[in-house]
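Of the protein chains in this complex, all but one are displayed in their positions.
Showing subunit A:
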Amino acid sequence: MERTEESLTSRTPLHSVVGQRRSKNRSYHQSYRSCLGVASRLGLTPAVTARRLNTNRKASKPHNIAEKVNPEYLALLVKTEWQLSYVTPLYQFRHTQLKSYARQLSAFIVAERQQGLAVEVGTLQNSFKVSLSVVEGMSEADDDPETVLIQIHSKSLFPRQDEPQKLVWSGWLTCINGSPEYLNSLPKDFTCLPLFCYKGAENLSSLVKSWFQRIFDCCFGPLEINHTSLQWLVALWTNCHTEATIKHLKMLWTVPSTPPLQVTYTVEAQDAWELWSSVRRASRGRGDEAGWIDMGEVTSFMQAIKSHFYRHFKLDLSAGALTQVSTALGSAKFSGRIKISSSRCVSTTLNLLTECALLKMPI
């Protein structure tokens, strides 16, 4: 049995050596960021400092999720606004034991409520039924673990004949096109589902999170969609216009005046698309491969939009902050909320968000 001790600050070997261990010591596997660092040292990727998002992104293939995913599940995911969190890898999470997890989580919720925590007036009469299920067909890459959906239904203790169960909370853990180097560097027992989307009462959310933290030794944290990611969404969604019309491109900026000023800038879909394709055509001369979108193109596109605004109002939107982007495909808010409005081009969005989650994770 070999045990190699390493600290994150010294060297980061290419292959982690895992011996038999019972402890859940985290320092064995590589950090996500060190993966990128290693790759750049080998010259595999262009000089990207480890803490940035990918500057190159593959434009979405016409990967129609609607064909692969169970329509019932799809209906649950779409047209709802989800709050986002990142999750560190789960230790000894088995997709085959979902029923047992559901029972345990249910018992946990009951126990916590009896302790007097998380009690709401009106729900004392209800009991909760928890169900965990696998949503197959969401992920593209082979390395991605399958998406897990968690639902909490409430029903009264003495139900009438056909009283339906009410869905009071739902959440899903997913990993779409996660970095293969990182996923492969994880020790065998860890499952990486870094993106957690949830919606429902705050007390139930914290109960679910604390149960996961307890059982799988993971860590949750809020995931904001930062300025760069919002810009990526502007470009990626506009890029999808030929496959699924975006109807309009709406961006919301907040300018820091007293009192604060909101600028809602809505561009017609066709005009946004033509501007985007003109930006791509201009940059294609630089010899990048078809199907890849470069960060430079995204910034040029945003700059063009902002300069059209400046030409009219002489107001520089860069002084403000981009807080929301929305199209017919979905909407994203800086505070970390996402809404997927259409089943088309879903994987593009989730791909980006998975990457954000992986980047934000502390390990």
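Things worth noting here:
Criterion: a contact is a pair of C-beta atoms (placed from the backbone, for glycine too) under 8 Å apart; a residue touches a chain by one contact, two chains touch by 3 or more; residues count from 1.
In this text, contacts and distances are computed from a predicted model.
Not every chain of the complex appears here, and the one that does not is recorded in UniProt as "Centromere protein N", selected from "Exoribonuclease phosphorolytic domain-containing protein", "Eukaryotic translation initiation factor 3 subunit H", "Cell cycle checkpoint protein RAD1" or "Centromere protein N".
Only one of A:His153, A:Lys199 or A:His308 touches the absent chain when the whole complex is considered: A:His308. By the touch rule set out above, subunit A reaches the unshown chain at residues 255-268, 271, 274-275, 277-279, 281-282, 304, 307-309, 311-316, 319-320.
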